[in-house]
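Shown here: the complex without one of its protein chains, the others still in place.
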Amino acid sequence: MSKFRFLTAGESHGKCLTAIIEGVPAGFEINSEFINSELKRRQGGYGRGARMKIESDTVEITSGIRFGKTIGSPITLVIQNKDFENWQKIMSIYPEDFTDEKSFTKCRPGHADYAGSIKYNQKDLRNILERSSARKTAIETAVGAVAKQILEKFNVKWSSRIIQIGNVKENFEQEIDKAKEIGDTLGGKFEIIFENLPIGLGSYVHWDRTIDGKIAQTVMSIPAIKSVSFGNYNAYKMFGSEYHDEMFLDNGKIVRKTNNAGGVEGGMTNGQPLIVTAVMKPIPTLKKPLSTVDLLTMEETQAHFERSDTCAVEACSVVAEARIATVLADEILEKFGGDNFEEIMKRI
Amino acid sequence: MSKFRFLTAGESHGKCLTAIIEGVPAGFEINSEFINSELKRRQGGYGRGARMKIESDTVEITSGIRFGKTIGSPITLVIQNKDFENWQKIMSIYPEDFTDEKSFTKCRPGHADYAGSIKYNQKDLRNILERSSARKTAIETAVGAVAKQILEKFNVKWSSRIIQIGNVKENFEQEIDKAKEIGDTLGGKFEIIFENLPIGLGSYVHWDRTIDGKIAQTVMSIPAIKSVSFGNYNAYKMFGSEYHDEMFLDNGKIVRKTNNAGGVEGGMTNGQPLIVTAVMKPIPTLKKPLSTVDLLTMEETQAHFERSDTCAVEACSVVAEARIATVLADEILEKFGGDNFEEIMKRI
Amino acid sequence: MSKFRFLTAGESHGKCLTAIIEGVPAGFEINSEFINSELKRRQGGYGRGARMKIESDTVEITSGIRFGKTIGSPITLVIQNKDFENWQKIMSIYPEDFTDEKSFTKCRPGHADYAGSIKYNQKDLRNILERSSARKTAIETAVGAVAKQILEKFNVKWSSRIIQIGNVKENFEQEIDKAKEIGDTLGGKFEIIFENLPIGLGSYVHWDRTIDGKIAQTVMSIPAIKSVSFGNYNAYKMFGSEYHDEMFLDNGKIVRKTNNAGGVEGGMTNGQPLIVTAVMKPIPTLKKPLSTVDLLTMEETQAHFERSDTCAVEACSVVAEARIATVLADEILEKFGGDNFEEIMKRI
Partner (left out) sequence: MSKFRFLTAGESHGKCLTAIIEGVPAGFEINSEFINSELKRRQGGYGRGARMKIESDTVEITSGIRFGKTIGSPITLVIQNKDFENWQKIMSIYPEDFTDEKSFTKCRPGHADYAGSIKYNQKDLRNILERSSARKTAIETAVGAVAKQILEKFNVKWSSRIIQIGNVKENFEQEIDKAKEIGDTLGGKFEIIFENLPIGLGSYVHWDRTIDGKIAQTVMSIPAIKSVSFGNYNAYKMFGSEYHDEMFLDNGKIVRKTNNAGGVEGGMTNGQPLIVTAVMKPIPTLKKPLSTVDLLTMEETQAHFERSDTCAVEACSVVAEARIATVLADEILEKFGGDNFEEIMKRI
């Protein structure tokens, strides 16, 4: 049984996004303001569209916390959709409210529309768009913000940075402006670092316990991520003697001069900074629309367009940071065991 | 409950490797010769060391199959270690057989030795090496060979190829020879393709159901894999208008002219070939040994060397193919439901 | 991966109870009025206290359903606490609202108070009471009401009845009145029947797939349940020749004259009605309080009393019905596979 299992729910224009987190021991301080600041980070970054400005997500905690601390019960997080009154009828749960307003059938390449409509047998692609939207990463960020507050108690640190946007490695604002002007979009590459992790999170003993495997799943599951790497991504070009992080002694302590492995050896954290790199594809909703097929009329046409961003790599890196935090919090809580904060702290 | 859950066990020089697969419906034909041919593929490839030649793995099926077909019961696969008589005492389960023959304390960088010895509190790094060894991928390959025989019934096809070894994209035998000569090792990049998959495997509705997330975990968990990608790995450099796979009609059927997405949109298979690329780091066991620390004496020294390969990228691609097959077999069996082959075939 | 996995959350006097259900295929009609009628059933029954009258639970669905049907996304159910304004400060998530109003330390025997306070290191037993309360069965009943609406599409039927309250097998209202008068409480025994289930739900092939095992867990997990049985609970007194349900032919169809097995053979449904019997202990909150210990002062005292029922066996049977429905819906959805209603119906 995981110590940090969770389910998330909610449509992009539905009433709210919800998450339930189950398994967190009692006595951990959880601050909703920190969660809100993470939600704000996710909404930022150069290249975001109009929706981000109107929304300003905030979380409400409706269970699991009392007087600032976890009590062992499942934690519920809710992010209201501030624009819901405009969507109430369109997203109604009641059959009598049926409307085809905002329905669409012009499949957006790069999105879940096509496969989703077949899988779930939906004619109105709105029913696919609503859950496949990147909007759901808001509640995932909130979940990660809970995980981060747990990690803080173990002195774990983290950071992230953009490595490249399109073909530009620095000052990429211009590149984004250019893309916006021509109604196009951009992806990019970013890096997440977690430091001060205990040695030995994850394991080599069974494939589904490797820490790199778990992190790869969680990061790859973020919409638009197409590649996940650990450490030096030129690994395939290097000789073993160049690549591997040799070990030395410094005042009786084991040290390394390199970190090509990105902090993972044998499916475990090895005491060096954990370095994860990910590639985000360009956003598939384009103002200058893509060629596609209308699934209703089965005619060639141009893809449905709905308010979107030009570039969301920075937001995506915030989400990835959050997602990795949930994996690490789960691993650390499992490592230390215990049902309450006081008991756990004695074990560090 | 998964339709293809499994556990594997076994040490590199232990008596045998074992896997139990649970959840396969009854009536599927499983042929042990096919499993053996996959085991042989895993042992091949240019750059393998001496062990591969002596071993010639073969599988024994000890449960779950009768007269060539699954009967619904869990399937047990066993690969005997043909060299076990030489290791019987060294790997004995009995305390009275204790010996420090073959024990070592000179930590091998790039392996699980260091973190493993701390995590599991082991002084003899043999206790880490034995399970963290790539030897365990033999039984994972056997498990994948069962999955492939299931996939065949759904007309799924697969293939793999090496993209690059070190700095060479073709005719890399010379590069490997060179590395071998200088006691060094090489990694590489390879690609796996699965074709003819049903549309809609995986889902966007919850992060842990995305097919790319599941595949990323399973491939990243293979020892030495450091990067996993789907489709065009230049995604981060491209404009949205260049990257996304537009949709057209051809005789009333939806077609694409590109497959930059690698067959995955919205966390689901989209009907195009599934293309996974992975990077393998160079093998960390070097004849020309790396600098390291002896964990017993805490002195700087050179890493323990144990018979090894120069390059195992081809073997690794066979393992990756097998691992992806297990994920896909699980997804397909879940999609069709049913408890026996005849019932399932009616649903296709 | 389960087809009907869910998490629930919420404290007894918290803002709301929440559940997220993940895995339900698209296209199933889900009616919130039916859920409300089930919530009403749970609040009824002879012997309930005052709280049941003020509350009248109703569900709000905030995701996963559009125009009356599931769309494949996770489903969120919320039951607001109508009395929350009186508890807002007491149950606040903010540290600055800290109050010891409504806190208590006089351990209630039969409740989670004692073990919970040690496990979660809580001095205020309110932090234990709030989640261990039977209040959480309201949201479990709502989850079960979703499951029942799925089962209806497969023509499954169900019913339940009280077998015994205290020492009385019929007209037990008097017995309850008597208990109430003396400030005491009563438990009882009840029976749940599900009919028209497909043959072969569950399996003997692995212990964690037996249908009776899964149902036993789910029913035993209901607060106050102490015993779960299938079929004739005199099984231990009977000869094999008396107990086993012999098979005969009636117009070419296999029939039985008895159902001592309660519809389960070999861990699977066998086509006969599934009959589950459970025993509920008497409610542990007594007006005539029990002897106990104050965990703060460590003095002998009388247990904390909080508004409660005299007898809740009928409510408990409604919860058990709901809980069994979730297990069966999960099994049936797994059996038929498929991602949408239309696809599934073709397979029946």
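Letters are used for the chains, namely A, B and C, taken in the order the chains are written, and counting of residues starts over at 1 for each.
As a working rule, contacts are C-beta pairs under 8 Å (C-beta built on N, C-alpha and C of every residue); 3 or more make two chains touch, one makes a residue touch a chain.
None of these values were measured; they are calculated from a predicted model.
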On subunit C, residues whose C-beta touches the chain left out of the figure: 7-8, 107, 109-116, 118-119, 128, 131-132, 140, 164-167, 179, 184-189, 199-200, 203-208, 210, 212-223, 225-233, 235-241, 243-249, 252, 254, 256, 260-262, 265-271, 279-284, 286, 288, 290-293, 298-300, 323
For subunit A, the residues touching the chain missing from this view: 1-2, 22, 72-74, 200, 203, 205-206, 208-209, 334-339, 347
Subunit B residues that touch the omitted chain in the full complex: 5-11, 14-20, 22, 25-27, 29, 32, 61-69, 71-76, 91-95, 97-98, 116, 119-122, 127, 130-131, 339-343
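FYI, only the chains that are shown with their structure count from here on.
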Centre-most chain, if every chain is reduced to its averaged C-alpha atoms: A
Farthest-lying chain, centroid of Cα atoms versus that of subunit C: B
Between subunit C and subunit B, distance of the C-alpha-averaged centres to the nearest whole Å: 43
Distance from the mean Cα position of subunit C to that of subunit A, given in whole angstrom: 35
Where subunit A and subunit B are represented by their mean Cα positions, the distance between them in whole Å: 26
Of all residues in subunit B, the ones touching two or more other chains: 200, 203, 205-206, 208
